[in-house]
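Beneath this line is the structure, given in structure tokens, with notes to follow.
Every protein chain except one is present and positioned as in the full complex.
For subunit A:
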Amino acid sequence: MKGSLKGGDDASVKGRHIKIDSDSDSEGFLEEKSRTSSKGSSVKGGGKIPSDSLKSGKKVSLDSLKSGGKASFNTPIGSGGKDYKTGKAGGKGSLPHAQAVKVPIVEVDLKLELDLPKDAKVLMDCEATEILEGIQDHLLVLSRDPEIKMPESFNKALQHSKYGSHYTDVQSVRQVLDTLKVNGVTDGEICMIGNILPESVDEVYALVPSLKDNRDNNEGPIKDVLSNLAKYRNPK
């Protein structure tokens, strides 16, 4: 253990720049996770990562670690490279991180509308399949032109959307799901319900936890929608 952190005294850490390195796989994401959790739990979780990592002689990069109220990690997510190293994660050393991972993941809300343009329309997988298959058919006509070639990602996306197409009648499914809008269910949540084709109400609440806040209002309608969706289910 390094002297600067010895004794785990928060005051000695205060305001100082600590650089601990780690080669854990999911570093950047762990920090993101604790950011989404409440302040209290982020202190708990944040505190654990460095001390455990130190013991195992691993590396974690933290830009700042404040004592008291909150421990915040300023590592920019998505800056690439720095936070995310897959290269040399060893099986042996990664064990202590099990604790860090156990930081309670507070239900993550779907904040689609916030970071996408307002006119963005959420498509269920089955709707996307219809559009993409239409383009693919169109492409067969155009394929004589060697300049027009769809990228690999198109085929992958089409394949993926087909996995999620569980229904025989897309329009009816959309109509059924849209009835949930009056109960305050957002487009993103509706889309997730459509894509995962849940079999029970419990499954819906487990997989789309943001719906739990308004459970009193939406439980009944969701039950109705699930039984309606079952009618359009594609027998595989």
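To be clear about the criterion, a residue touches a chain if its C-beta (ideal position, glycine included) is under 8 Å from a C-beta of that chain, and two chains touch if they have at least 3 such contacts; residues count from 1.
Just so it is clear, contacts and distances are computed from a predicted model.
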Undepicted complex member, UniProt protein name, chosen from "Ras-related protein Rab-14", "Ribosomal RNA-processing protein 40", "UBC core domain-containing protein" or "DNA-directed RNA polymerase subunit": "DNA-directed RNA polymerase subunit"
Determine and list the subunit A residues touching the chain excluded from the picture. 25-26, 28-29, 32-33, 36, 77-78, 80, 83-84, 86, 89, 91, 94, 97-98, 101, 105, 107-112, 115-117, 119-125, 127-128, 131-132, 135, 145, 147-148, 150-154, 156-157, 159-161, 163-164, 188, 191-192, 195-196, 198, 203, 206-210
